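A single protein chain has been removed from this complex, and every other one stays in its place.
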Amino acid sequence: MPEEITMQEYVTLTIDGTKIRASRGSSVLDAALEYGICIPHLCHYPGLSDIGACRLCIVENIVGGKARVTASCTLKVAEDMVIRTYTERIKRLRRNIAELLVASAPNSRAIQDVAVRCGVTKVRYPFRNDNCALCGRCVRVCAEMWQAKAIGFVGRGKDRHVDFPFGRKPDFCKNCNTCIDICPMTITPCPGPMRPGEEYLCSACEGQLLMADSLPGSCVWCELGKGFQCTRQVQAR
Amino acid sequence: MQPKLNTLEDLKQFRESLASLEAKVTTAINICSGTGCQASGSVKVIEALKAALDAQGLTDTVKLRTTGCHGFCEQGPIMVIDPANILYCRISPEDVSEIVCQTIQKNQVIERLLYTDPVSGKKITKEADIPFYRAQDRVLLSQNRKIDPCSIEDYIAIGGYSALSKVLNGMTAEQVILEIKDSGLRGRGGGGYPTGRKWQQCRQAAGDEKFVICNADEGDPGAYMDRSVLEGNPHSVLEGMLIGSFAIGAEQGYIYVRKEYPLAVVHARKAIEQAHQFGLLGENILGSNLSFDVQLARGAGAFVCGESTALMSSVEGKVGEPRPKDVHTVQDGLWHKPTCLNNVETWANVPMIINRGAAWFASKGTKNSKGTKIFALTGRIKNTGLVEVAMGTLLRTIVYDIGGGPYDGAAIKAVQTGGPSGGCLPAEKFDLPVDFETLTEAGSMVGSGGMVVMDERTCMVDVARYFLEFLLDESCGKCVPCRLGISRMLEMVTDITKGRGRPEQLQLLEELAETLTETSLCALGKTAPNPVLSTLRYFRPEYQAHIQEKSCPAGVCRALIQYNIDPDTCTGCGACLKACPHRAVTGQTKNPHQINQDLCNKCGICKDVCRFEAISVT
Partner (left out) sequence: MSEKILETILEDRRSQPQQLIEVLQDVQEAYGYISEEAMTTVSKELGVPVIEVYRVASFYKAFSLTPRGRHLITVCMGTACHVRGAPRMLDEVRGQLGIEPGQTTPDKMFTLERVNCLGACALGPIVVLDGRYHRNMTPNKLRKLVQSLRTAEKPAPSTGSGQALSVVEGEVAVDAA
């Protein structure tokens, strides 16, 4: 039987019960954000490739009656796909991931806001001041936008960190400082930097979460999104 | 220089010529030279044997063959003399002249070199009578015993490459795939995915360039089945890959071997070289349309590279970071081309299935887990080594009948299966049959085949901590749930082993476990909680003892134990003082010694060296 390759430009998929039309080749996260569906994210940044590292953008992809949890930034849209973005299970898993993040990198308004947006109300682990969420935005912007490749991930596992080659700034670094601009850790918490041993979960903008929860799944242009440079806020700028 | 085998007929005739050569040999000495026996000194034994046979002018009628791993590693160096089937174990170079003189030349058995059955206490002459072997079904492992892995002739002589001949002699790709499907063969690396289905999916994938890969990364600590098969029978893997490439339509294959197996790397390279020489790799193999070549890729010390997408990244020369699995590797794998990746043991089973038929393979095992599986049985039991049994064999049979029971009296408490992705099953569960679904339901998994036996002196909380530490070390670090989740789980379990545990941590561990299982990017993170979950399920009292009573019942967790010297029993010999690496023992000769608790690191070395049992641990 001859295989017909239909070069459809668009596919129709259902997200949270809403039928939406998305370009073939785009990710479920991109499609959702475009339609004003809120899916919290950190390592995704408009214009850069997606690596699926933070796992905050997880959704349920219903296949054969079973709900598969997967990252929406690396999941490409497909015809008749059925996605759910804010089931109780997804909310719980996302909250736990955000809790892990803020427990390791509390010294950033972006991470604190992400945590509140994901419903974290208490942090059950001792705080650490890792000062890097390993989101990889800096690495990707250097490689993809500036084509410099002056920084990258080195090491493995708990020793994974971002560094210059051999630990020294190379002469081909373009000194654009976009890596600093795009980094979520450089936005200090509103009351100021947290000293080691004095970290806490901020929750000052918790009201924003309540507002978001009243319209589950929809974007309400919350202050929290401004905090962690949510795609919709960045694109609206 | 052996001329190429250009047709199926060439191969058949070559095999017949080998058989007639073999007929001249009256006695064959098969001596194991796998990594295990080499560590026990088999190399010098082999050298001595060579010299002795030479000196006695026996090299024409006596065939000395260095084989790969027999699987009975504890008894090494091991040799089997055929046709009498006499097995000698724990041989030293000094025994050689006697062996040649008495057994080879006079057919007399040397009692002291025979294996002693630890249960009955009797000496056993024949390999076939040894309970360790008799209780097994060694369809694959038995081949190791008969061949020199560096000799393609040996492999061909026992029927090697006849399955390939059968395939090239009129089977279609679809027929081959159907045979593998009907056999019920499932991935032997741990995933347990139906092999036939994987081959079919890869065959149907769009694209004219496809790859087959052999995963020989075997990173599970405590597992060495793949090492023995690749080291001892590399051609079985090549033949399997050849058949697979025919079925799928691939022309290039890779064998990815971990760096920690240098002998397997050497033997695999040699096998590939020899296969080329004989025309069994390359263009128009045996006169057919099949063209296939294999390259070796070496690992560089990363457990995560056992994961298919990370492995493929590594072959591409990049870091071993797994990729999202929303699109399967059978469609988008190595260099984004359709790729069929299978484990060493899976490939090695293929020639047998083609030759003996799917029905033969499916006649063994359970409804959903067919055939035999090799397990690496290690830990606190008498007989350690490689064990091949039909799926569905009871754990009890493996641990007691084959393993011989407890190592030195301490009751067996648990069996850890499936490596860091698996779990611990308690003695009450030993009546479970070993098959994919059963073990998974019980909270563990068959995994790659590692089986570590643990007794009363193993602390299950420490076991959970050990695996978490391993996984944190090996995690690629990309995704949050794995990198930070394992770190926090380890933090909590470590707290518990140090007497700082709190009851609510057990609940948090279980909640965090769900997050890792559901949201991690790859199987390393997804299965990381299993050791903790299974030990919480079956050994919760041990956790509670650590938390509530701040005690370690098995006497392992260093923060919760104390070593003391009994002044009444201590003779003042000073052995412990000399042995202590932390200089924590003080005392004068012939006077009772003391342990300085501030310096003591609780390693237990002192207790091991004390001949008077004067040191106790509380």
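The chains carry the letters A and B, assigned in the order they are written, with residues numbered from 1 in each.
Everything that follows uses one rule, which is that contacts are C-beta pairs under 8 Å (C-beta built on N, C-alpha and C of every residue); 3 or more make two chains touch, one makes a residue touch a chain.
Owing to the predicted nature of the structure, the values given are computational and were not obtained by experimental measurement.
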item	value
Visible chains that the absent chain touches, using the contact criterion stated earlier	A, B
Among B:Ala135, B:Cys603 or B:Val617, residue touching the chain not depicted	B:Cys603
Residue of B:Ala135, B:Val266 or B:Val617 touching the missing chain in the full complex	B:Val266
Option touching the unshown chain, where B:Arg227, B:Arg488 or B:His593 are the choices	B:Arg227
Selected residue (touches chain absent from view) among B:Tyr115, B:Tyr155, B:Phe211 or B:Phe470	B:Phe470
Residues in chain B touching the chain absent from view	35-36, 38-44, 47, 73-74, 76, 93, 218-224, 227, 259-263, 265-266, 270, 297-303, 314-320, 376, 378-380, 384-385, 416, 419, 450, 452, 454, 458, 466, 470, 473-474, 476, 579-583, 601, 603-605, 608-609
Hidden partner chain, residues of chain A it touches	149-156, 163-166, 170
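What we mean here is this: only the chains that are shown with their structure count from here on.
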item	value
In the complex with chain B, residue positions of chain A that touch it	3, 51-56, 58, 69-71, 74-76, 89, 93, 96-97, 100-101, 103-104, 124-126, 134, 153, 155-160
Chain B residues touching chain A - in the complex, by the definition given at the top	206, 302, 319, 324, 326-327, 472-481, 483-485, 487-488, 491, 508, 511-512, 514-515, 518-521
